[in-house]
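A single structure is presented below for examination.
Missing here is one protein chain; the remaining ones are kept as they sit in the complex.
Labels run A and B following the written order; every chain starts at residue 1.
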Amino acid sequence: MPKVTIDGIGFDAPKGWTVLEAARFLGITIPTLCYHEGLSIWGGCRLCIVEIGAGGKTKLVTSCSYPVEEGLVVKTATQRVIHARKVILELLIAQCPTSKKLQDLAAKMGLGRVRFKPKWEKCIYCGLCVRMCEEQMMASAIGSVNRGNKLKITTPFDKTSEACRRCGGCMYICPACTVRCEGPSPENVLCGRCENSMQPTCLDVYDHYTCWMGLKGDCGTCVQEDLDKKCEAKDKEEAK
Amino acid sequence: MVKLKSGEQLDKYCEDILKKARKVPMIAISSGTCGQARGSLKLIEAFQDAVKEIKGEVEIKITGCHGFCEAEPNVIVFPDEIFYRNLKPENAKKIVQATLKGEVVSEFVHKEGGKDFVYLRDIPFYKKQMRIVLGHNPKIDPVNIEDYIAFGGYNSLAKALHRRPEEIIDEIKRSGIRGRGGAGFPTGRKWEIAGSQKGDVKYFICNADEGDPGAYMDRSLLEGNPHLVMEGMIIGAYATGATEGWIYVRNEYPLAVKHVTMAIEKATELGLLGDNILGSGYNFRIKIVRGAGAFVCGEETALIRSIEGKRGESRQRPPFPAVKGLFGKPTNINNVETLANIPKIIEKGSLWFSGIGTETSKGTKIFSLVGKAKNTGLVEVPMGITINEIVHDIGGGSPDGKAIKAIQSGGPSGGCIPRELFDLPVDYESLANAGAIMGSGGMIVMDEGTCMVDIARYFTNFLREESCGKCVPCREGTQRMFEILEDISAGKAQEESIEILEELGSVMKDTSLCGLGQTSSNPVRSTLRYFKEEYLAHIKKKECPAGVCKEFIRFSIDPQKCIGCGLCLKNCPQGAITGELKKPHSILPKQCIKCGICMDVCKFNAVFKKV
Partner (left out) sequence: MSKETIPEVNSFVEECVKTHGRFLIPILQDIQSEYNYLSEDSMRIVSEKLDIPLRDVYGVASFYQAFSFTPKGKHIIIVCLGTACHVRGGAAIADALSRELNIKPGETSQDSMFTLETVNCLGCCAIGPIVVMDGEYHGQMNASKAVKLVQSIKKRCSDG
């Protein structure tokens, strides 16, 4: 059983587990989008990234696909990780502002602005529908077509597919169309009305979130004293 | 044809070839794809006709590219290596007659800086090169295996088959050779990992999907000396215990595919490939597979998926291809140029090889020196030579007097290096520290007439189309970067655009799934690092200092130079030019679409760009 360390917690993980499975077992929250327990791993949304390694040589990898290995050191919510997740979310919301799942994630992570022009697309290419159709419903009626900026998910020739049994599995699993957000504000395309949360202030002082409340989105108070003390000290320095 | 069953039989075969060789002057005609594009096929006919008519003997050899592409079509006359350049079919007769008499035709020799350079070794383009990989290209007819064997071809394979695989891997490790495809991973280490995998099916792939725009050294090797690459491949396969091989060639290289196909046939006939190679008991077959037009398939996992008949999407690692690759089996992938170095390392030893180059980057590297330089072509130099030497001593500097501004190294995954840093030695680490990469060796020279914002936009556009689309940072990131660069180019951007580009670029680097995405922001980041003032000029001053971005330039006619011939008016696709015959013409700015055709056709240099 390879021993891994996640956010400082040592854990003998069963061989074959991914970092995400190990983290969830320990009760640590890592946001995901294209991951689903019942489907194969895709690793495309990049939201579940974590920082692995130590010293100067760390890198970001997707926890849904990275296997546990002996001696692995993982940090799930460092400044680098949170910042990257926010930018990725920014790109996703600019693509599809009407996805409630994305809007909720944005509110939770304290995303304050979207600097890209919204495309108002209906799809975020997470591939869940494709894998659902193929692996659970055994139909393989829809798939990815073209590549790069012309990518889309559709049936062959954009025609009604004989392989499609109208099971609705694709709609069921879609994070963009399952529940639609009707309320993005026009100026910055963000809504945030369903999830009321305060932005945690840990990362203003520390290198990573210091407690489990950070990712739930309702914290910041325990750190306020430290922050006040630091600001006081800085003012004193400048006054000298 | 009888199969060769041992190294001794190969030696004898080689001796017989050398005995048969005619001791007469030989004219080698450069006929790779670029030579053919410039008319080498007609030149070959002319030479063949000229030789038929004479009384005396001159041999004509049709070879692959000689490397000095700017001088195509060219020939080299052996044994003295006289170099004649930019020839036309009507020049053939003169050259053949002079060759018979042992004379030189000075009108066709290379001229530079007011001097004549008759012999190849003296020509500045060739002088500083060290052509250990490309050296035999001018002497070998790529479709004739005997030419290759005559120069000691397949001898290294014969030697290697008598050594243990671990010994060969050790030799390669000690040589210090690193992958020449871009990443620079130590080849010996790669083979060690591949060799340690167990399995009764193991694959060895030669990656010839040379997708970097501007790089064509792999094409030249496969067209001009396919057996060199194959010999390296068979040695590598033997050392790593591979059972089957693939050469993955870009679809856009039909001549390379043709020559490699023929080379595989000939080598198999002779017993140098297939079952029981040279009687050693080792079996190895090579198949060719063609790419289908996707740059991302140069990346290992995407390449594997392409052979498997799937969309060329990359996947996460671990597991690495060496452990679980093609069809789930252990797979080793090497670049063409890397493999082309192997036979020489086996022949001359790792000590010899590691004596060339720098501490961390051993051996030579082939660069395709293209763009705004006088002498463009394929250049093979020892690692550690400076960029200055390549661009000025070998490349001859600027072709038209405009100051050279920078080079782009490493294709779309690379970056630019400004002229202030041209004293940098060329090796993996120096280029990486400067914000570029060695890449496959594409080196594009840019001058004052090149807009760095336009270059960043060009590469980002390329990458957003070639992205496989699987992961968000690459697919959305390249698209958004492109939109911002378009805005900057069109004068619609704010200063915060630069901050957004930098932030987006760093996230793309950190979080993309594969090498394409991780390096996709390099062109933007490196141009921002060294040429921020050009970006700011576009954003704040609404100017394009290089005179490229259409929004900021205006085409105008100089009334002093214009004689009113009307050629521009006739050729303007928009009818945007007015003027009477023999009187100075003028361009109507509202109708002008800035296509530049008027400038192309004007014989009096009267059309100019107002910045």
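One rule holds in what follows: a contact is a pair of C-beta atoms (placed from the backbone, for glycine too) under 8 Å apart; a residue touches a chain by one contact, two chains touch by 3 or more.
Since this is a predicted model, take the numbers as computed values, not measurements.
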**Contact residue for the chain not shown (choose from B:115, B:164 or B:310)** = B:310
**Fill in**
Contacting the left-out chain: of B:143, B:490 or B:597, that is B:597
**Complete:** In the whole complex, of B:194, B:294, B:385 or B:553, the residue touching the missing chain would be B:294
**Request:** Could you please point out the chain B residues that touch the chain left off the display?
**Result:** 33-34, 36-38, 69-70, 72, 210-216, 219-220, 251-253, 289-295, 306-307, 309-312, 368, 370-372, 376-377, 408, 411, 442, 444, 446, 450, 455, 458-459, 462, 466, 468, 571, 573, 595-597, 600-601
**Missing-chain contacts mapped onto chain A** = 134, 140-147, 155-157, 161, 163
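Here is the rule we use: only the chains that are shown with their structure count from here on.
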**Message:** Could you work out how far the Cα centre of chain A sits from that of chain B, in whole Å?
**Reply:** 40
**Prompt:** Can you list the chain B residues touching chain A in their complex?
**Reply:** 294, 296, 311-312, 315-316, 318, 464-473, 475-480, 483, 496, 500, 503-504, 507, 510-513
**Prompt:** What residues on chain A touch chain B, complex-wise?
**Reply:** 41-46, 49, 59-62, 65-67, 80, 83-84, 87-88, 91-92, 94-95, 115-117, 124-125, 127, 144, 146-151
